[in-house]
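With one protein chain withheld, the remaining protein chains of the complex are depicted in position.
Here is chain A:
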Amino acid sequence: MTTTPESILALIGEFLTRASKSRDDLSAQTSLWADGLELDSLEAAELSAMLEDAYGTDPFSVGATMPETVADVLAFYEGARTA
């Protein structure tokens, strides 16, 4: 699957729908944690699995630091794409 920002945002949106979370204000600046998507560990694990299934890797498992925002997730794949 192509790792464009649009496809990644669409996948995160799909995850939020499955998790019954609001996706109205989803943007690159949205925090993954408090004051944002408010993911708990199980939800983050689910999102990481969805990202891995779609793209073969995910920033929660591979990255040296945990992503804080949606922008960090996008940057992880942008970095992988240009590496």
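What we mean here is this: a residue touches a chain if its C-beta (ideal position, glycine included) is under 8 Å from a C-beta of that chain, and two chains touch if they have at least 3 such contacts; residues count from 1.
Please note the rule applied: contacts and distances are computed from a predicted model.
The complex appears with one chain absent; UniProt names that chain "Long-chain-fatty-acid--CoA ligase" among the candidates "Multisubunit sodium/proton antiporter, MrpG subunit", "Long-chain-fatty-acid--CoA ligase", "Molybdopterin-dependent oxidoreductase" or "Response regulator transcription factor".
Residue-level contact of chain A with the missing chain is found at 18, 41-42, 44-46, 48-50, 53, 60-61.
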